[in-house]
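Here's a structure for you.
One protein chain is absent from this view; the other protein chains keep their places.
A and B are the chain letters, set down in written order, and residue numbers restart from 1 in every chain.
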Amino acid sequence: MKKLIAMLLALTLVMALSLPVFGAAETEVLEFYHGYFHAESEWPAAKFMRDIYDEFAAKHAGGPVIFKPIAVENRVEITSAQVAGGKFPDIVDLGDTIPAAAIAQGLVLDLKPFIDENGLQEAVGLNYTQNLVDGKIYTVHDQIETRGLWYNADVLKKAGATAEDLATWEGFAATMAKVRELNDGTYGYAAGQGSFKMMVAMLATIEGGDAVLNSNLTADVINSEAFATAFKTMASYDQANGSAYTTPDVGNLMSDFNANGMAAVLSNGVWNASGIAAELEPIIHPTIFPGNVAMSSAGTGITIASGMSEAKTELALEFLKYMVSEDVQAKIFTGVQANPCNVAIDLNALADESGDAILIKLANACAQANNADIIIADVQYVWGSDIAAIIINALMECATADADIDARFEMLQKELLAIID
Amino acid sequence: MKNSTHSVQKPRTDWRKKGFIFAFLAPTMVMFCIFYLYPLVTVFFTSFCKWDYTNITRPEFFGWKEMFKNYKYIFNTYPYFWEAMRNSTAWALLGVFFQIPLSTIMALAFSRKMKGVKTIRNIYIVPCMISSAAMGMIFLQLYNPLYGVVNPIIQLFNPGFKENILLLKGSAFWALTAAYIFFTGTTTLMILGNILAVPEEVREAATLDGASGLLQDWHIIIPMIRGTLKTVSILAATSGFLLYNEVFFLTKGAAGTYSVSYIIRELAITSPRTQFGRANSVAFIQIICGLLIIVFVNLIYSVPDWLEKVKKGAEK
Partner (left out) sequence: MKKIDSQGVDKLPLGTKIFTWICLAWALLISLVPIVWLVLSSFKVDPLARPGFMLPDSIYLKGYISTFRDLNVMRYFGNSMLISIVSVFVSIMTISMSAYVVARMEFKGKKLVNIALASTLFIPTTALTYPVYNLINRLGIYNTRSALILIYSCSGIAVSFFVIKNYYDNVPKELEEAARIDGCGYAQTWWRIILPIARPGILTAAVLALLTNWNEYYWASLVIIDRDKLTVPAVLSTFTTAFTTNYNGLFSAMVVIILPPIILYCVFNKFFIEALSGGAVKG
């Protein structure tokens, strides 16, 4: 009896595990996961990106491989779960650190040979240098993540400050204090994710910060003076700013700045131009971080699986070429209103041609960033999004009035040391 | 079957019975093996393995000397383990000592024949029909310092209060707890069902003895539904110990609110530095703690019997 049960169980298990793939299609499908799932009424740029993808799909509709773009909100987690099973999505616009396991297993295609063969170095721009890891390029982001500050000139004026005050961190802190003194419901800035980016920018102005910015997260970095200074300074700004204005995702408080005029400053990317409400458009302007620092990261974008069939790989690379082509890149600038990676695109000319105030603003923001004294890359892409989340959590906890920043920093050091162990 | 006359009656029946038992048991056991046994074995063995982003398809045993390496890391180095353990244990205890008494009190209130009881009882179940994800989202909004309702209430007592309570150590834990602990609709109904199943004669006898209302409930009803109370206590304790959704939707572990389930996910899925071996050692600890919870609840519910025995022994 027992034996029989055991045998039958084993049999069912084997059968279940060896079941063939259901409904294997005759034509191959190249799936592409992206994060532009938002309704057009919420974020028109999302629809615009989807249209760009659909156009590519339509162009190759008759071919042997079907290109299928799929909007996936939690594509990062899904990718990491697939990697755990030894698989990688066909193409994914990841937007977050590539799981280390994917590269260790050789699941990700090296794009460098393709870029070199086709002379796409200029077209991929910053990706060519920033995303070069051990001589390989695993990802190309079609938009450059360029970050700086946006400010509300009216609020600053009311508080008795000007944009020039934001040129140094001391000036920034003093200006925020003035804004708080207004006591009319307006506040300094949305802390949390925004302050993490500011902290990284601040590192560039601190002695020894260079070494931190250009390194993996090591024990040396965690214990460095520069890291401690940057964290504690930013935490003290956040604490003065108040815990009510913190968010792990700056999008949650964006409308306070862009639409309601309730905040003086917003630490966000150049793409924020498209979010500015029409009536606030004349008073909201871009600037770079204090200390003449701009943040421009290629970040993680289009990432392609290795080991697909020849036809699929070919179409995937064709898609990469399409996304960095001047035609699409210009559309990304004018329609999505982001900073395109292709350096051949003349942003100012495109903006002037359109005459659109928001586009001119965006071009201005990109130009300021490109001409900054110091241009740094966001450490999040080197250190990992888990590290960023831990630091953001720590900063947010410090924003409460009674938080002990020194103690919290010591704890943060311990957390980070354990995570990299 | 024709020549069954040759065989003895009994073995044949036995064979049929065995076949029946097997046929009825098999589907469940297959489900169990695929979904639980195989993962369970994997969890146990790989908790002694180096299994992270560098060797994700091939876990390597640490060797006998170093086999507890993952556990050592979790106990001594990983910064969130003890915090998560403390929180999850607290939630398990709150399940037994707060949720169940609350459910019982509510069930007793719903068992009275008063006007409007039925309507209120039906309304009380509504939050359980909405998914806990939705409830978490609603509470996230209620706690919002800019437009929620919790901060204005605090400001009545403390006018200068402008903090985000989900970021304050201590209050974040309680805010998160409050987002789920009061919604005991299903448990209340299960208890109510049992209360109403108590025969009317028992109540009548008690009333004649002079015990009515709460007194009657305490001395007569509660002891009679002890079996159900034990079952729902186990359910409440385990779901408290495994709490995940609320942490995910409300705090993501900020301000000291990690739960054990949440750190397993952090280690295994969210981090680009995938750590399956370590995640599985936490999972194994969690499974052991789950078993301890059952033992613990069983012990609590055997206290009355034990007291009885002691009393009797003393009388002798």
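In the analysis below, a contact is a pair of C-beta atoms (placed from the backbone, for glycine too) under 8 Å apart; a residue touches a chain by one contact, two chains touch by 3 or more.
This is a predicted model, so every value here is computed, not measured.
> Kindly state which of the options A:45, A:72, A:191 or A:221 is in contact with the chain not pictured.
A:72
> Using the document's contact rule, name the residues of chain B that touch the chain not shown here.
Residues of chain B in contact with the hidden chain: 16-18, 20-21, 23-25, 27-29, 31-32, 34-40, 42-43, 105-106, 108-109, 111-117, 120-135, 137-142, 146-149, 152, 182-183, 185-186, 189-190, 192-194, 196-197, 200, 203-204, 206-207, 212-216, 231, 234-235, 238, 241-242, 244-245, 248-249, 260-261, 264-265, 268-269, 276, 279-280, 283-284, 286-287, 289-291, 293-294.
> Residues of chain A in contact with the chain that isn't shown?
1-2, 16-22, 33, 37-43, 70-74, 77-78, 81-82, 84-85, 87, 249, 251-252, 254-256, 258-260, 275
What we mean here is this: only the chains that are shown with their structure count from here on.
> Using the average of all C-alpha atoms in each chain as its centre, how far is it in Å between chain A and chain B?
38
> Spell out the part of chain B that touches chain A in their complex, as residue ranges.
18, 22, 25-26, 29-30, 33-34, 38, 52-57, 73, 77-80, 145-146, 151, 162-164, 167-169, 252-255, 266, 268-274, 276
> Tell me, which parts of chain A touch chain B in their complex?
Of all residues in chain A, those touching chain B are 1, 4-5, 8-9, 12-13, 16, 77, 80-81, 83-84, 86, 96-101, 104-105, 242-246, 248, 256, 384-386, 389, 393, 396-397, 399-401, 411, 414-415, 417-421.
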